[in-house]
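What you see is the complex with one protein chain gone and the rest in place.
All chains are identified by letter, namely A and B, in their written order; residue positions are counted from 1 within each chain.
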Amino acid sequence: MMNLATELSTPPWRDDGELEALTFDIAGETFALEAAIVREILDLLPETAVPGARAFVGAVVNFRGKVIPLADIRLAFGMPSAEATIDSRIVVVEVEIEGTPTLVGLRTDKVTEVLTLRKSDSEPPPRVGMRWPTELIECLIKCGTSVIIFPDLRAIFAANGRKTSSEADIIRHPKS
Amino acid sequence: MEHIADSLDPTPPPSSLTIRDIQTLHGLITKALSGKDPVRVAFKDDVAVDLSFIQLIEAARLSARNDGKTFSLLRPVGGNVRRVLERGGFLSPTNPDAARFWLHEEVTP
Partner (left out) sequence: MSTIDPMDIFRAEAAELLEQIEQGLLDLEHQLDDRAQIDSVFRGLHTLKGSGAMFGFDALAAFTHHCETAFDRVRKGLTPATTDLVMAVLAARDHMRALVDDPNGDHAAVGAELLRKLQDAVAGGSGQPAAAAPIAEAPKSFAVDETVPPATAGKDDGSELHRWNIRFSLPRDTMVNGTNPLALLDEMRDLGEADVRVDLSRVPPLDAIKPTELYLSWIVTLTTDRPRADIEDVFIFVMDEMTLELEDLGPVGATETIPVAAPAEIAAAAATPIAVPVAVEPIHNAASAADKTSPAAGAAATDAKAHRKAESVRVPAERLDELMDRVGELVIAQSRLTQIAGSSLDTQLRTVSEEMERLCSELRTTMMVLRMVPVGTLFERFRRLVHDLQRDTGKTIELVTAGETTEMDKTVIERLADPLVHLVRNAADHGLESPEGRRAAAKSEIGRVTLSARQVGGEVIVTVADDGRGIDRDKIRAKAEASGLIPTGAALSEQEILQLILQPGFSTAATVTNLSGRGVGMDVVKKTVESLRGTIDISTRLGEGTTIALRIPLTLAIIDGLLVRVGKGRYVIPLPAVEECLELSLEEDLRSRGRSFLSLRGSLVPFIRLREIFSTGTKPDPYQKIVVVSTGEERVGLVVDQIIGDHQTVIKSMSKLHDDVATFSGATILGDGGVALILDVANLVAAGREQEAQLRATA
């Protein structure tokens, strides 16, 4: 299957091929997101479950007087959820969802550091051998001996469970 | 505006002396007047100019007077600036002070 969502949004590399990124751990893997979309890193907050919502956005939290959804990448990637630890943090990012800038909290096991990533170190996710769905991953970035996963938030928020959004993508990019 | 004497602000001077750039001009002049004394202002005569700029300079004169500073024009105005002054009734013969400031002229009433 062609990964349409990836074509829509590659990491916004700067002209010099670099990118400031915040790295964090989930389920033993290191993830990165462009630092520019990160609004805040929070300790865990009391969560309010939203009955009937898709599992990976099953709760909301009070973020400075705003009610924002809390997303769990583990669940989006089809992994079992995990108990919070003393290192668990919420990374608040601002992403565009269906044209509306939206604040979303991401559950992470641990926030590590801000790194400068290089485009030359990146490669598309391999078709096979990944434990996670590749269409939700933007690219992999080699960093020393480890590999950092750059998730595709847009695909994650669009794809998980709602057909309408992914259909819309296909309409915008017909396979000619 | 060519430059503001005694101001080392690296901000490029605005291209017009009109309401489009008046916020920038306000900032430039405020900064200049909060620094050294005296402050002298210069600008080209053929630049686009409107009442907002004249008003701003009058405000600056008032501030300088209140603070006991010297604020003046490097050279007498002509061209567009002078025309705006005339049309706006700033150079009335009943106000010799204005002629002194804008035209560097002494008027005997």
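Quick note on the criterion: a residue touches a chain if its C-beta (ideal position, glycine included) is under 8 Å from a C-beta of that chain, and two chains touch if they have at least 3 such contacts.
Predicted model only: the values in this text are computed from it and were never measured.
> Give me the visible chains that the unshown chain touches, in label order.
A, B
> Going by the contact rule already stated, which one of A:A21, A:V104 or A:A155 would touch the omitted chain in the full complex?
Hidden-chain contact among the options goes to A:V104.
> Identify the residue among A:A71, A:V93 or A:A155 that touches the chain left out of the display.
Considering all chains, including the one not shown, the answer is A:A71.
> So that we can see where the missing chain sits, which residues of chain A does it touch?
46, 48-54, 57, 60-62, 65-69, 71, 97-98, 100, 102-104, 157, 161-162
> Even though one chain is hidden, which residues of chain B still touch it in the full complex?
Missing-chain contacts on chain B: residues 19-20, 22-23, 25-26, 29-30, 33, 50-52, 55-56, 58-60, 62-63, 66, 84, 87-90, 92-95, 97.
Basically, only the chains that are shown with their structure count from here on.
> So what's the Cα centroid distance for chain A and chain B, whole Å?
55
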